[in-house]
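So that we are looking at the same thing, I have put the structure below in structure tokens.
The complex appears here without one of its protein chains, the remainder shown in place.
Chain IDs A, B and C follow the sequence of writing; residue 1 opens each chain.
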Amino acid sequence: MTIKVGVLGAKGKMGSQTCQAVEAAADCELVAALDQGDELQQLVDAGAQVVVDFTRPEVVMDNLEFCIGHGISAVVGTTGFDEQRLDTLRGRLASNPDVGVLIAANFSIGAVLMMRFAAQAARFYESVEIIELHHPDKVDAPSGTARRTAELVAEARRIAGSPPVPDATTQELPGARGAEVEGIRVHGVRLRGLIAHQEVLFGDTGETLTIRHDSLHRESFMAGVLLGVRRIGGTQGLTVGLEHFLDLDAAR
Amino acid sequence: MTIKVGVLGAKGKMGSQTCQAVEAAADCELVAALDQGDELQQLVDAGAQVVVDFTRPEVVMDNLEFCIGHGISAVVGTTGFDEQRLDTLRGRLASNPDVGVLIAANFSIGAVLMMRFAAQAARFYESVEIIELHHPDKVDAPSGTARRTAELVAEARRIAGSPPVPDATTQELPGARGAEVEGIRVHGVRLRGLIAHQEVLFGDTGETLTIRHDSLHRESFMAGVLLGVRRIGGTQGLTVGLEHFLDLDAAR
Amino acid sequence: MTIKVGVLGAKGKMGSQTCQAVEAAADCELVAALDQGDELQQLVDAGAQVVVDFTRPEVVMDNLEFCIGHGISAVVGTTGFDEQRLDTLRGRLASNPDVGVLIAANFSIGAVLMMRFAAQAARFYESVEIIELHHPDKVDAPSGTARRTAELVAEARRIAGSPPVPDATTQELPGARGAEVEGIRVHGVRLRGLIAHQEVLFGDTGETLTIRHDSLHRESFMAGVLLGVRRIGGTQGLTVGLEHFLDLDAAR
Partner (left out) sequence: MTIKVGVLGAKGKMGSQTCQAVEAAADCELVAALDQGDELQQLVDAGAQVVVDFTRPEVVMDNLEFCIGHGISAVVGTTGFDEQRLDTLRGRLASNPDVGVLIAANFSIGAVLMMRFAAQAARFYESVEIIELHHPDKVDAPSGTARRTAELVAEARRIAGSPPVPDATTQELPGARGAEVEGIRVHGVRLRGLIAHQEVLFGDTGETLTIRHDSLHRESFMAGVLLGVRRIGGTQGLTVGLEHFLDLDAAR
């Protein structure tokens, strides 16, 4: 039996990619592809069971209210969710126990694995630094993924009671040692020809461990979107982060 | 309170390194450093609580029988353990419920993490290959760690029902595509200046994930040995593999 | 003053990319874009000064005879040139001293630099190996670039009188140590998500040097094609290999 999927923001970059991915998946059927100006009612009429939302912060809460109210589960890549918004969603989901909503900041399974492994390795190493490498048209440095990775690594070290990362630098050309995110050094490289890449380097006496993720195409996010679509139907309530659908603790 | 540690094989490379590491650790005390010809009774006289054994397959079973019989736990890096030997140990430990024994093929925490992460990532990627790189005086190719990694990855793919790794090669100069270990391609590089290194490469549409471990010094195994020493006292029965002491499932 | 450029094989992958690149270049003008069935006379009528040929081995010699005879220089990426063909071209160019022809197997400036640097570094290192990494739809292993690099490195070592690369391997799972090209080990990795990549690793006591080239898009060949177009007008006779237009010896 196929999953009937509706896409909101179907004309955007991620939305149109999602439409293609849903159509190409044997176990999914694209029943509605809506964008600005279209009626949400079409989702109901088409019998959508799961909605994928790549729209904008201004409209996503209304979209989700509609979906939850009509018993449609949702996979959401739209940004702008703070604790207040998440609480609002939890409240609405409480009264609709059959519906599930996944909010994910990153649909790259590789990036999620990298962050997870980095958090797990953090407490075993004296040193850790992060290098992210992107195309030179990117406006922010470091990347959101690098900041998030640094936060996760810092949290794991805090819980483990790790001392500060060692650094004897006394003479520094400004910026040479990178930016500091919760005590973790993060370096942003910008290079024509690159897309989106990140390395997390761990080091201790006599050994280093490196976890590297290379994103070469937006298409790589679709495996994560489809994973969300397949899992959200059987999941009640709110899930924040794709990592909860990777079943990593059960992996061995 | 410190842990009283005895070392067997104390004059060997790993044994002498272990003696240094135990003496340098604030929470451990080296109470006996024995080698060929020394009496095991010295362990009892010195009050050893934990023994680290880096000896040889011919003597390790006698050493462990003595330790278990005298209520001394053991951390064992000596090779040569097959299922029969492990069963013998389990039998002896059953009648000495306060004693724990750790048998570990690899005390490098980084290598253990690499293998664990590789096994976890395996089912999310269409492709995977392994490159191990060592100094040119190594006699076997691929390395034992590379073979073991390939087996773990292959097992994870089997459980997940992954199809074979794709490979359209029809014209191959013999050896160009590496060796095959349970369907996984493994490449062994030998280069002066290198010590012991390994990369596990995963790839899917539009993205790759790489996990790399670099071992630069035997000293790097000591963190794993000390972890074993600290944990084995509170662990009953037989433990095979350092990964069981890394508490990875509890990490997040 | 712009260079008037004609393209042969204009509907093929490389040809159409070349048409776009010529049109985008401020100092070039695309005056003819021909493919199978079109009359070569159009090149003359349009006043083409340089022709770029990405056709097929069966027709390229006729194309070049026409161009040389009409005083049009040529940049050729079509394959299939052996010594006999090159001699034929030299003969024809001898009687047309104003015309230049560049035959290049590889228009990637990065790949040409990698091969050049590898050849230069070869005699300083005891060890060298090559790893090439490509998408899993590639039918040959190792890649042509990897073979060519191995040949250049082997030649440089021969000239310098270097001894064979050290390798103590006595127990090998078949293929683990890669393919051998003139005494140099070459490893071919195939991974979904990759395009075309190569690493040349040099090693000696206490240090290693690595030269890596990553090709992510066919577009990357256009800088080399345009360099050929700009230089061939002022170059007489036959030039084999883009490296002759990089002026590397004059670089410092």
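Methods note: a residue touches a chain if its C-beta (ideal position, glycine included) is under 8 Å from a C-beta of that chain, and two chains touch if they have at least 3 such contacts.
A quick note: this is a predicted structure, and the numbers were derived from the prediction, not measured.
Undergrad: Which shown chains does the chain we cannot see touch?
TA: So, taking every chain into account, the missing one touches A, B, C.
Undergrad: Taking the entire complex into account, which one of C:108, C:127 or C:162 touches the absent chain?
TA: C:108
Undergrad: For the chain not shown, which residue from A:94, A:159 or A:191 touches it across the whole complex?
TA: With A:94, A:159 or A:191 as choices, the missing chain is touched by A:191.
Undergrad: Of C:46, C:86, C:105 or C:121, which residue touches the hidden chain?
TA: Residue touching the absent chain, from the options given: C:121.
Undergrad: Of the residues B:142, B:178 or B:193, I need the one that contacts the missing chain.
TA: That would be B:193, which touches the missing chain.
Undergrad: Tell me which of A:36, A:79 or A:127 is the one touching the absent chain.
TA: A:127
Undergrad: For chain A, which residues reach the chain that was dropped from this view?
TA: Touch with the absent chain occurs at residues 125-129, 131, 133, 136-142, 147, 165-181, 185-194, 201-208.
Undergrad: Which parts of chain B face the unshown chain closely enough to count as touching?
TA: Chain B touches the chain not shown through residues 193, 195, 214, 216, 220.
Undergrad: Which residues does chain C use to touch the chain missing from this display?
TA: 108-110, 113-114, 116-117, 119-121, 123-124, 156, 202, 204-220, 222-223, 246, 248-249, 251-252
Everything that follows uses one rule, which is that only the chains that are shown with their structure count from here on.
Undergrad: Given that chain A and chain B are copies of one sequence and touch, is their interface built from the same residue numbers on both sides (over half shared) or different ones?
TA: Comparing the two copies, chain A and chain B contact each other through largely the same residue numbers, since over half are shared.
Undergrad: Calculate how many whole Å lie between the centre of chain A and the centre of chain C, each centre taken as the average of the chain's C-alpha atoms.
TA: Measuring from centre to centre gives 41 Å for this pair.
Undergrad: Just curious, how far off is chain C from chain B if you go by their C-alpha centres, in Å?
TA: Between these chains, centre-to-centre, one finds 46 Å.
Undergrad: Find every residue in chain B that makes contact with two or more other chains and list them.
TA: 202, 204-208
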